[in-house]
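One chain of protein is taken out of this complex; the other chains stay put.
So, chain A:
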Amino acid sequence: QAIATRSSGSSILVSPRQKGNPILTNLRSFAWEYSDIPADYVLGLTTCALFLSLKYHRLHPEYIYNRIKSLQGKYNLRVLLTMVDIGNHEDSLRELSKTSLVNNVTVILCWSAAEAARYLELYKSFEHANASAIRGTESKGYAEKMVEFVTVPRSINKTDAVSLVSAFSSIRAAVNARPEEIAVVGGWGEKKVRRWCGVVDEPFRVRK
């Protein structure tokens, strides 16, 4: 199949080697086209993916090394999309971890063709996305933040958070409250009171 290699920005490029791979039938949200590429999938200008089924890897352990070699150091992010389709995967995965270190590939595990397809789609769709979603800078409302703040110590739940802050009217007052005052709040048993007061008073730094 000789299809001209247009660098089509919006579609996933698929190597003809992947023909018949069930991933392709699951690849629905993005356009894809066959193209003559060294990798199995090209997911952006600097991103490519190799697909490996562990079942196949056990039969042909040398296969993946040849494929990595054929990439010739191209691409900035080289994903080794590994499908875990065998039970005793320990040895193979250990070997792949070592490989990823030596050959500069990033191992991503998936457990089904649908999940594999989803990873491919995600890589393509986030090609130009910034990382703000994982930098913890999402904005949230006060109530959500408040509940999240109060429920960090274990065993304190959402109801407790609401009852605590409503009893003291502000988080600051709740932080400064004495144990006896908190114990009066409904639902706050001794354990929770002790934990809350402990955390709030605990120094950030352990003094040595």
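We adopt the following convention: a contact is a pair of C-beta atoms (placed from the backbone, for glycine too) under 8 Å apart; a residue touches a chain by one contact, two chains touch by 3 or more; residues count from 1.
Note that contacts and distances are computed from a predicted model.
UniProt records the chain missing from this view under the protein name "ERCC4 domain-containing protein", selected from "ERCC4 domain-containing protein", "Nucleolar protein 14 homolog", "GPI-anchor transamidase" or "BolA-like protein 1".
Residue positions on chain A in contact with the hidden chain: 26, 28-29, 46-47, 76-77, 79, 84, 89-90, 93-95, 97-98, 100-101, 104, 106-109, 111-112, 114-115, 117-119, 121-123, 125-127, 129, 131, 133-137, 139-146, 148-149, 152-153, 157-159, 161-163, 165-166, 169-172, 175-176, 178, 180-181, 183-184, 186-187, 189-190, 199-208, in rising order.
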